[in-house]
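What follows is a short report on a single structure.
The complex appears here without one of its protein chains, the remainder shown in place.
And now, chain A:
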Amino acid sequence: MQVLFLALGAARKRAVVEESAAVVAAGGRAVVLVGQRKSWSAETFAPGVELVTLAELEDRHLPRRVERAVLYRAPRRVAGAVGRGRVAPKAKRALKAYEKRVAGRVHRRVFLPLHRTVWPTAAARMVRRHFGTAGPELMVVADAISTQQAVALLSAWRARGAAAPRVAYSVDSIVTPQPAAAR
């Protein structure tokens, strides 16, 4: 079973570490989607568990790759080519200043809002693509902050006609043959 753990809030680490390990131990694939890697640096995941940030997945979207090429890679190449010998330190400083004052601001203030407006479902597509064509079979919502992302992902997948995975608050609750609304 391919299981996506939404753990963007990093608030229930023990549960995520243990449940992802259980998935892998049972022969499944566990992908833990987090907000920041450093929030999880103290945790030890079972071998085979994949830790990935939302930003890393979003960066795989073509417009994001183009943006990075234009805003960052090209200037770095130019700086690398021009900044040799005695001008190297100056070029390095100039590049650093450019990335901080120009590229960073353009990325945050212009590109990101534009990207989310033009391609609102890009994150959902990238998350799904990470699992291959079938997408995740189960999505575990692992903390409060992740509930919004869960709704966004499900809406996007459904809007595109893609099969939505089963959803749970814990892998342990997927033991009933027919998970139904708890009424």
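The criterion applied here is as follows: a residue touches a chain if its C-beta (ideal position, glycine included) is under 8 Å from a C-beta of that chain, and two chains touch if they have at least 3 such contacts; residues count from 1.
Convention: contacts and distances are computed from a predicted model.
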Looking only at the UniProt record of the hidden chain, which name from "ABC transporter ATP-binding protein", "D-inositol 3-phosphate glycosyltransferase", "Hydrogenase 3 membrane subunit" or "Transketolase" is the right one? "D-inositol 3-phosphate glycosyltransferase"
Going by the contact rule already stated, which one of A:70, A:87, A:102 or A:151 would touch the omitted chain in the full complex? A:151
Chain A residues that touch the omitted chain in the full complex: 9, 11-12, 14-15, 18-19, 141, 143-145, 147-148, 150-151, 166-170, 172-176, 179-183
